[in-house]
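Some notes on the structure that comes next.
Missing here is one protein chain; the remaining ones are kept as they sit in the complex.
Chain nomenclature is as follows: A and B, assigned in order of appearance, with residue numbering initiated at 1 for each chain independently.
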Amino acid sequence: MDAKQDTPEKGVRTPVSTRLQEYKLTFKILVESPSSAVGLLIVLIYSAIAVIDFTYPSLLGVQDAFSMVPDYSNPVPSAPVWPIHPFGTTFPGVDLYQAVMSAIRVDLWYSLLIVLAGAAIGTVVGVLAAYVGGYLDEALMRFTDIFLSVPYLPFAIAVAFVLGRALDDVSIALAIVWWPLYARYAYGQALSVKENAYIEAAKASGVGTLGIVFQHVIPNVLTPIFVQISLDLGTVVQVFAALTFIGFASANPLLPELGTLISNGFQYAVAAPWVVFFPGLAILIFAIGMNLLGDGLRDALDPRGRT
Amino acid sequence: MHLTQEAEPNAVTATAPTEPLLQVNGLRVSFITRAGRIQAINDVSFEVSAGETFGLVGETGCGKSQTALAVMRLTPEAGIIERGKIQFAGANLTDNIAHEFKIVQKKHGRVKLKRNKAALKQLGQKINQIRGKDMSMIFQEPMTSLNPVYTIGRQVSEVLLRHKVISLVDRILARNAATKEKLREITNAAARDLSQAELRELLQQAGLEGLEDQVWFALSRKDIGATQKIRTINNLSERKIKPITFRFLVRLKESKGQIPGEYRILNKIPIVRRWLSGVLEKEALEVSYELLSVVNMPNAANVLTSYPHELSGGMRQRVMIAMAISTKPKLVIADEPTSALDVTVQAQILELLRELKRTFNSAILFISHDIGVVSEICDRVGVMYAGNLVEVARLDELFADAKHPYTQGLFASIPKYGEKRELLQTIEGTVPNLINPPTGCRFRTRCTRAFEKCSQPPPWLEVEQGHGVLCWLYGDSEKHVNQ
Partner (left out) sequence: MSTSEEILAQGKRLKVHFPVKTGKILAEALYVHAVDNVDFYIRKGEVVGLVGESGCGKTTLGRLILRLIEPTGGALFFETDSDTVNRYLQLLDDLELNPLKSNSDPRLQEVRSIENKHSIFKFGRKEMKNYRRTTHIVFQDPNSSLDPRLLIKDVVAEPLKAHHYGSKAEIYERAVSLLAACGLEAQFVNRFPHELSGGQRQRVAIARALAMSPKLIILDEPTSALDVSVQAQVLNLLKKLKKEFNLSFLFISHHLIVVRYMADRIMVMYAGEVVEAGETEEVFTDPLHPYTKALLSAIPIPDAKTKREKIILQGEVPNLISPPRGCRFHPRCPHAFEVCGWSPKEAGEAFTSAITSGRYPALNNLPTVENAVETDETSFEVRVNGNIGDDELVEIRKAIESEISEGNRALKAVKEINKSNDGSTLIVKLHPFKVPKLALVKGEHTVSCHLYSEQVTQVALNK
């Protein structure tokens, strides 16, 4: 028995609410909780870095956004010195600060691509399986299960091995690994959405199966999917960095990327810890921030908390 | 299960016969939410006498459920009792509300609730003696009110083991003390029809009071013949207990349900503890069987070992009722007990409640949105609207002569059974928002007879003996009577 049960939900209300107002409310709830506010802040900062790095790199102090600038005259990593090298340098004489800024952009870009691709494919598969049911359901979901039964890291490596070791191939491999999760998640959500009367009402109104799936089921499934996406972004960044650390790299060896940076500097880790510290920290903070934001989003979008 | 560490309650004292069992005075309950402060219950006062069935009727949002929860001090987290006095059987349940909560104003006009843990703990100790024992509740959703992972038998026993340890002990000891000869006297007397009071006297003379429930149950069973009943009663004396158990139970009774001192160490050994509580659990299970039979549960023995999901809605509600009456409470609060049930099952349950009313003479606070159901079982009825109690009267009085415009409108909007009218009379508008309710009378925005004075809070007027209205239409403020 909660308060809502015995209190009138609506009465004579002042005209209110469009979709914009709904988003504003979400934002308000988000920033109320300290943890999700921190998460939001972190994500915003990272996004800002990525965008500025892409458009006006000089604002950040980055010389070349698409390539690390080596200094072969001083290849040995040197300690952080303010203000020339705030993070120090790494092999071969690359300013670590600039490298990390650009690497953030690169990683964010690829992670976003991977997660969105995986989510899109997975959602459609899951929703179709749940809504149509029957043999399609069995076929699609067993197919999904096969993918889920293989541990994702070795699987991604195997796929990337076949496709190639470039970063784009790694992304494809990770997207292939990621979609089954969304399929299963969307499947569960779609099953419960399917039970709603408005689905039957749409049928009675003459809307066809595909119409119902895209106009009713998917939009109502998207909210929890969206939360899942934000949580996954943090994970994918780590996985992506892990793979590049192992050795998958782009055609351009000087493309700044967090995992590459760590692997480049790995041999110097003991003598010059900053070379792995700062890239690692960048990954860590982003993962934490995304996680906090995802949790906060989930709570904020929960209809029960929005009275 | 562990033996309870509770002593017999001393919070509930005997009430003078003229004092009503439950008194609610000036109750005001609000909810602090993101959208604002919902004034859910606004200055509600009413009384329930012992043995009476009082109905609370109203539509969604009127506050009837919240009133019941407030009486049991089960107001949900976001709610506070701002003002008011709730007196139950002599105990004041709201003496400390001023200290229980603090409303803290935060920036941007937002409010936060701060709870005083010590005061709440004190309240908890007091109310736990009463809740479940002298005051029990039946909820609306039988599907979710029972714990799905425990058997029915265990759940009903739980109530008994918590509150009725002494009576369980009495039962066992009485059986132990009974002899075939003494029982033969009883069964001979039972050959002619006995009333429960006569039986009690007989047993008292024989020093076997603890047998009352068991003997009465055997006598009132409808599925066995007279000879078998006599056989059952005589067999009661066959069930003796071991001397160790006997000593333990006697000591337990002496220490009023608390674990006696010398057993405390022993109680820490798991096996011993299991055995000690096992004796009581078995007895509690027997009482549960008796209770289930009292509520006309088909196949009661089977039900004891079943899980809630194996039972139908009607059966689950019977279990709830069995749990509610197990402690022979003075007041049973029933919150929409039949709303989730089919019509024919509802009729069964209402019939059962009427029967139990006759047998146990508990007072019932019956909450419902269905006036028809209320008219089946209630003696007096209170009508609530938007957090206010707008009218109280005896049942027949209310139907014959409803005074408040809302009550009249409510009756008019129900299709009359058998009359074919073209259109129903409706109450224009919708229930007001309780964050910003209309000033004065909350019904005035929809009332066809509202006038200027209605923007002032209306007085409570006793129009006739026992019939009160909250409305300016009935007399002057000078004449108004404080409830």
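Simple rule for what comes next: a contact is a pair of C-beta atoms (placed from the backbone, for glycine too) under 8 Å apart; a residue touches a chain by one contact, two chains touch by 3 or more.
Keep in mind the model is a prediction, meaning the values are calculated, not measured.
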item	value
Selected residue (touches chain absent from view) among B:Val345, B:Ile435 or B:Leu473	B:Val345
Hidden-chain contact residue, picked from the options A:Leu113, A:Val207 or A:Leu255	A:Val207
Touch with the omitted chain, as defined above, among B:Glu262, B:Asp396 or B:Glu464	B:Asp396
Touching residue (missing chain; options B:Asp43, B:Glu82 or B:Asp370)	B:Asp370
Chain not shown, touching residues in chain B	59-60, 223-228, 298, 312, 314-315, 342-348, 350-351, 369-376, 395-396, 398-400, 409-411, 413-415, 417-418, 420-427, 430-431
Contact footprint on chain A, counting only the chain that is left out	8-11, 13, 15-18, 22, 195-198, 200-208, 211, 216, 219-220, 303
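Criterion: only the chains that are shown with their structure count from here on.
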item	value
Inter-centroid spacing, chain B versus chain A (mean Cα positions, whole Å)	53
